[in-house]
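Complex shown without one protein chain; remaining protein chains in place.
Coming up: subunit A.
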Amino acid sequence: MKFRTVRRHFRESFKTLGRNGWMSFASIAAVTVTLLLVGVFVTIMLNLNKVADDLEKDVEMKVYVELSADPAATRELETQIKETSGVAEVQYSTRDQELDKMVKDFGEDLKLYEQSNPLREAFYVKATEPQQTAKVAKKIDEYPNTYEVVYGQGKVEKLFNFLNLGRNAGLVLILALLFTAMFLIANTIRITIVARKTEIGIMKLVGATNSFVRIPFVLEGIWLGLFGSLIPMIIITLGYMEFYDYAEPRLRGEMIQIIHPLPFLYIVNGLVLFMGIFIGSWGSFMSVRKFLKV
């Protein structure tokens, strides 16, 4: 294609945007509204996902050591646990430390036990994949000096099931929303193109090639998508920064954290921009195709 033609296509695509002012406005508005919905929803879902991850990461096993184990045996158990596949971190806790924790949790009365501490030494173990906790626990349970492994059996599985359900439901919702957005935007663009059916017909009759007819429309679709995604990007960026400034200090030190704006906002805005441009151009491409058969 000649450079002159490329320039003409760009000029033409801008001109038609202006000429079909109201239709362009309607398309851009449709893109804006749907992309804003998608953007906000994706932001919420990704944060909920992060919360789910945080909850999962908090799941840990407590490995009680046999009372009969001497310090050497305990150290050996620690090495064994560390070498177990799927183990991320291991923290040792002495009997005294265990008692201190109990006192902290259940009150001063328990200080009586300082005379003769009945507690066992313990290892706090985290799995690399929280969802694999049960499997790792079973392995550790088989080591000779392990007395017992506790990780909230039963409850943890329920938590994981719930979180997985939440994640899948979120994914389905996002996909459904994306699909609706695509349909809505493509449809609005189709209407603007149907209105210009005659123009396409005439272009074809005077000998324009399909690509010559199509390129300005696709470019126009790109502009519609681009302009339509600007407002959602601005709203999402400002809104999330505001939300982060509000929520972050209140969650400091908690196990649940929201996602830091950077590079998170780049990703969400990139997605919004990509969707706008992709749907805009794809919608135009598909709609023009129908009228090219003259």
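By definition in this document, a residue touches a chain if its C-beta (ideal position, glycine included) is under 8 Å from a C-beta of that chain, and two chains touch if they have at least 3 such contacts; residues count from 1.
Simple rule for what comes next: contacts and distances are computed from a predicted model.
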Inset, instruction - Consult the UniProt record of the chain that does not appear here and report its protein name from "2-oxoglutarate ferredoxin oxidoreductase subunit beta", "RNA polymerase sigma factor", "ABC transporter permease" or "Cell division ATP-binding protein FtsE". - result: "Cell division ATP-binding protein FtsE"
Legend entry - Which of A:89, A:199 or A:245 contacts the chain that the document leaves out: A:199
Inset, instruction - Please pick, from A:73, A:134, A:159 or A:208, the residue that touches the omitted chain in the full complex. - result: A:208
Legend entry - Identified contact with the non-displayed chain, of A:8, A:95, A:126 or A:167: A:8
Inset, instruction - State which residues belonging to subunit A touch the missing partner chain. - result: 2, 4-5, 8, 19, 198-199, 201-210, 212-213, 294
